[in-house]
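Every protein chain but one is kept in place in this view of the complex.
Presenting subunit A:
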Amino acid sequence: MDTAPGADLAARLTQTAAAARVPASMTALDPMRPRPFRIERWQRDLSDTFTIDLAPLEGSPLTFRPGQFNMLYIHGAGEVPISISGDPERPERLIHTTRAVGQVTNAMKALRVGDVIGVRGPFGTPWPVEAADGHDVVIVAGGIGLAPLRPLIHAVLARRGRLGNVVLLYGARTPEDILYRKQVSAWRGRFDMTVHVTVDRATGRWSGPVGMVTKLIARGGFDARDTAAYVCGPEIMMRHVAQALLDRGVAAERLFLSMERNMKCAIGFCGHCQWGPDFVCKDGPVFRYDRVATRLAQSEV
């Protein structure tokens, strides 16, 4: 012990009560700091909707589960939560489909192949695919809500053998707003999957159903009492769809939906996404219906 008493004291003064609870691992990673990813592909899907494929500038690709999302940072514009819409089995292609509605998403729309954006994630609870094992599957999408459901559809088809009937019900505003058009046709062409598409407003040569996606539920094709249902779309649409599914006999414990709230951090730090006792960013965005039914019916929670 030949250290100076002053130095020894200074060292001992660092052994605070709080220090005992702050291991080095707690300060090693900064979850608010994005990783740079390059846009490998940019594709327009609809007049206001586009899909980008991303690859990390360095390091390994992000692995994710269906329903999870990333925070995408656009230089100088800001950061927004966007679901991952690619195939979870092919994580080397990090795919996001975005509808341009405001400041950040419009800035993202103006980007091109080669541009670099920041990515944090993946965050949030996944769609519980295993909950469907042994049951029929109903997937109900409204508008851009098809994007967060696409990884689930990939996962469902990957475990198709364990499932009963698989039904996709999709509502778009107009025929021109049908997302992933080619892929939807391909799914429709499969013998092991039923696909129904409806539009709010028919245009051109549309001869399919017109009206709310809830109407498609009446077409059946699944045994409601033995079905796992996954729903994503505007909140009001999810409320109606959930009610229609429950009315048919789908169990509240096998009904899942994905919520949207304002998000500034995605990790429970900023408080913005609170919905009752839950943080949508980490306790959601995917929730089991019976756990949130009460507040789903209450306004301004």
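Keep in mind that, in the parts below, contacts are C-beta pairs under 8 Å (C-beta built on N, C-alpha and C of every residue); 3 or more make two chains touch, one makes a residue touch a chain; residues count from 1.
FYI, contacts and distances are computed from a predicted model.
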Name under which UniProt lists the unshown chain, selected from "Phosphonate ABC transporter, permease protein PhnE", "4Fe-4S ferredoxin-type domain-containing protein", "Rhodocoxin" or "Septum site-determining protein MinD":
"4Fe-4S ferredoxin-type domain-containing protein"
So one chain is hidden, and I want to know which residue out of A:Gly114, A:Gly161, A:Gly189 or A:Gly204 touches that hidden chain in the complete assembly.
A:Gly114
Thinking of the whole complex, not just what is shown, which of A:Gly134, A:Gly208 or A:Gly276 touches the missing chain?
A:Gly276
Using the touch definition from the top, which of A:Arg12, A:Lys182 or A:Arg205 touches the missing chain?
A:Arg12
For the chain that got dropped from the picture, name the residues of subunit A it touches.
6, 9-10, 12-23, 26-34, 36, 57, 73, 75-79, 101-102, 114-118, 260-262, 264-265, 267-272, 274, 276-277, 279, 282, 294-295, 298-301
